[in-house]
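Structure record follows, encoded as structure tokens.
One chain of protein is taken out of this complex; the other chains stay put.
Chain nomenclature is as follows: A and B, assigned in order of appearance, with residue numbering initiated at 1 for each chain independently.
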């Protein structure tokens, strides 16, 4: 996000403050980010002061609660616990999902056998199956990791599979014309060409993983951020509860934004059109 | 795939998986997996019960209301974002955050705001579905070719006419695509909401069957939901295809 975008034309000096403001707004994307944050937080503050509900704290109260939880270390501990099943689950889903997706992309038989299953699993409400996990794996880390995998795996598999099916056929022909082996074709052409879409699938998997880990922590047994939410709700500490919810949404947003940034700046899909 | 020269449709592999399931179920390996046939029988039994009918009614009702709200709010907001720069700038950030945020974490907040009843489920469905509808409607409006709007203006069409007859129609394929993904997300929302609230609709039944280890009914219920999600998305997809047929020339 550059401060000055290059495509702004030569502009005459602003005559009025209003014009100056408009100019400023056009040039800086951060202006709009700040403005839209301000709009929502102000609305939140006002709604909290009315108040629209006894269980609706103001924005400033929530911010104070957040600061308190960060200061006393409970927030850090909670994130440490929440991130364990999330990272583990996403990592397993990524390895397994990309491998499965590539196999389905390369083999018509595997496509026939597996694609419908994952199409159903991706469209279906997998959350319904989370309670089942607890029967077999109890309420520990394994159960939560499995919940994450159940939500993250299908989307990663399907994206990887589509990525491989959409590899530039001309590049594959090129590799064949130089007598590349099937192995060389897969590792030197298909996987590098599919990489940006594989990565995009991973990002969607991470988003699904966040949903899964919160579901697990609220449903299976309260730990981590889920515990903060449940506990503060039970003692009617609503500001703390809201702060916990906002923190996990913020954490997921930042994670996804970083992945998105990596995707557009490092994988550079737009530069791949040759 | 082709076998002995015959083309076998892709979805046919689901039958193979159902057979595998049946065999695993009959081998009695884990109590979690009863035979597929037993699940189907349980499903038909279930449909006779008042509790299932009630739960279905409640579930469908909250889903339909939530979706109607999501479409009613999402499409106009998306269209406005596509047309008005300031609205786009102010809402864009939040729509993009919520479209991929872990909304399951928000359900406890909804429970204290809207109570342990249908209202919470309706709002959950709304929140799961609305953002993607907004984004796709916005994308649809933004890709309307300016020449089309200029054409209408040159024939003297009013702003309202242009909006109704040109922009909305030209954006329809994208709007429908958004609604289709919204529907799939809405089904996930209704299930997540009900499971977390746990005293209403299918959530109550899931709770009941899993507590009493009634795996046949549990799976029957799950299959209902899976089937409903697939059927709903197929219906919208069908509508999409028809629209695309008309939009094909653009």
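Observations, loosely collected:
We adopt the following convention: a residue touches a chain if its C-beta (ideal position, glycine included) is under 8 Å from a C-beta of that chain, and two chains touch if they have at least 3 such contacts.
Methods note: contacts and distances are computed from a predicted model.
This figure omits one chain of the complex; the name its UniProt record holds, of "ABC transporter ATP-binding protein", "Sarcosine oxidase subunit beta", "histidine kinase" or "Aspartate carbamoyltransferase", is "ABC transporter ATP-binding protein".
Every shown chain touched by the omitted chain in the complete complex is listed here: A. Touching the chain that is not shown, out of A:52, A:136 or A:174: A:174 (per the contact rule at the top).
Looking at A:104, A:189 or A:206, the residue that reaches the missing chain in the full complex is A:189.
Seen from subunit A, the chain kept out of the figure touches residues 168, 170-171, 173-181, 184, 188-189, 192-193, 195, 271-274.
Keep this in mind: only the chains that are shown with their structure count from here on.
Residues of subunit A that touch subunit B in their complex: 25, 32-33, 35-37, 39-40, 53, 55-56, 108-109, 111-117, 120, 123-132, 135-136, 204, 207, 210-211, 213-215, 218-219, 225-226, 229-230, 233, 238, 241-242, 245, 248-249, 252-253, 256.
Across the interface of their complex, subunit A is touched by residues 1, 8, 10-14, 16-17, 30, 32, 89-94, 97, 100-109, 112-113, 184, 187-188, 190-192, 195-196, 202, 206-207, 210, 213, 218, 221-222, 225-226, 229-230, 233 of subunit B.
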